[in-house]
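Notes follow the structure.
Every protein chain but one is kept in place in this view of the complex.
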Amino acid sequence: MVNFPRSEATGGTETLLLNVGPQHPSTHGVLHFMLEMAGETVVTAKPVIGYLHRGIEKLAENRTWQQVIVLTDRQDYVAQFSNEWAYCRAVERLAGIELPERAEWLRTLMGELNRITSHLIWYAGVTMDIGTLGTPFIYAWETRERIFDFFEAVTGARMMPNWMRIGGVRTDIDPALLADLRTFLERDFPKECDTYEALLTGNEIVVSRMKGVGVYTAEECVHLGITGPFLRASGLARDLRRDAPYGAYAKLDFEVCTDPVGDSLARCRVRLRELRESARMCIQLIDGMPEGDIAVKVPKALKPPAGDCYVRTESPRGELGVFVASDGTTRPYRYRVRSPIFYGLSAMPRLLPGHLLADMLVIFGGIDTSMGEIDR
Amino acid sequence: MRADVLDALARHAATLDESGFDPRADVSVDAWAGLHADLAALGLEFSDITALDRIDAVELVCWLLSSPSEQLSVRTSCLNDRLLAPTLSDVYPPAEFGEREVYDLFGVVFEGHPDMSRILQPDDATTFPLRKSFELAETPW
Partner (left out) sequence: MGIVDRAEEAGFITTTLDKLLRWGRSRSMWPVNAGIACCSLEMMTTGAGRYDFDRFGIMFRSSPRQADVLIVPGPITKKMQPIVQRVYNQMAEPRWVIAMGSCAISGGAFADSYNVLPGCDTFLPVDVYIPGCPPRPEALIYGCLKLKEQIANTSFIGSAARNKALYVPPDLGEEWPDELLRQFGVLPADDSSEGGSRDVGEVRDEG
């Protein structure tokens, strides 16, 4: 943990209360930081959240089990498929539903594509934060659009697919679409990844802004409840896709991307490598896609037996846990989301003090926030 | 289940139930903080803290990880007339936010918490919406 002597920073002068957000271009949504500043140095940082609290957990108790999927899309609007998947897995575990293999593979494919689009949004955001106005953002968004075209062709919606169902998926994917996607991922995507790397890790200014900024050890991160790429950038190879495989991950050959350095630049490198790794997994998924049903028959008035269960998945941001409880009726008794960024943000008061204001946004960009998931 | 974890559970008179999806340990509110301090010392990691409304009580549920793939829930129950529990935020720093959320949505107050204030709802909110007694307003359609 960072031990920052308060007296040294303030040096007897008055501190200044600085509000960053909720309407601020670098907070990626409606996050609000109350910072106590001594000159340019952060003395204390207090995240204020809840500006997007829509009460999804309560609304879920007033919907049927299937209707909740609509809410999970909107819960984290950057990683919609990951959230649908986590919820469906939890309910399937509770109700004891086994999926056909093709459904698992289709879900995994969409989950990995979603990881690519989510990391691209992180890439656009973090580069905007440090002042590269426009260029990386435009490149990242164009690639995202190409994947969104695929999402739209498969699910009928660009952003809110509502595609996974309890017991499978809603629509099958046309082989021609898969072939198109494969061409894109194999031929164009690696080149685009080269561009991203050139614009980020190949840019001298960006490197000097990020190198050595916010170095945290894996022990600190684990202690503070940080998961996902932030933790992997500190050298700990922890990834639920490998440690507790679900979907089709057990049958895929992939590498858990880590970096021993643990600074902001390492977090960028890990995410950029995950882009390539996800594309590689998608190609394996397309090649090995089994034939068969895409869903099992599940009663419309689904009534999972009374009880509760907790399921963790690896979302693009870290460990996304879903806790569902049933009382044997058609509505969830409790639906709870363990948001990786919620706990990532809770570490910020301990991680940020001692850093400069400009560095604070770089470090904060490293956890890749999505306010919808934090506030729910 | 690891033997040292079982020992710690037995020391705090927790009842272990392994019939469900994941092992669960029920413990009294008084032993809540002590048990978690022992489990944290054994290297268990914090995953999530949340609550369930049991109508006459609120059940606190804390998910711990004994390894990246194994999870365990530790639970305790606070009766409605005494919604009070000791805080875990000194043992697990992330629990600070989690407990604030439980307070905000269920009304359980955590003793010794550094900042027991609303987190998701506005500061002037008066309700605890995830209690079953709180009903959503009817929509006009």
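Order of writing sets the chain letters: A and B. Residues in each chain are counted from 1.
Criterion: a residue touches a chain if its C-beta (ideal position, glycine included) is under 8 Å from a C-beta of that chain, and two chains touch if they have at least 3 such contacts.
Because the structure is predicted, anything quoted here is derived from the model rather than measured.
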Checklist line | Hidden-chain contact residue, picked from the options A:Glu98, A:Glu142, A:Asp188 or A:Glu219 | finding: A:Glu142
Checklist line | subunit A, residues in touch with the chain not shown (by the definition above) | finding: 14-17, 22-25, 28-30, 34, 36, 44, 46, 48, 50-56, 58-59, 62, 70-71, 74, 77-78, 121, 124, 137-139, 141-142, 144-145, 158-160, 371-372
Check: Touching the missing chain, which residues of subunit B?
Finding: 115, 117, 120-123, 125, 127, 129, 134, 136-139
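In the analysis below, only the chains that are shown with their structure count from here on.
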Next item on the list: Go ahead and note the Å separation of the Cα centroids belonging to subunit A and subunit B.
Entry: 25
Notebook entry, point to check: In the complex of these two chains, what residues of subunit A are touching subunit B?
Noted result: 49-50, 53, 55, 57-59, 62, 93-94, 222-225, 238, 240, 243-244, 307-310, 312, 319, 321, 323, 325, 333-334, 336, 338, 342-343, 345-347, 350, 375-376
Notebook entry, point to check: Where on subunit B is subunit A touching in the complex?
Noted result: 20-22, 45-48, 50, 52-53, 61, 63, 68-69, 71, 73, 92-94, 96-98, 101, 105, 118-122, 129-130, 134, 136
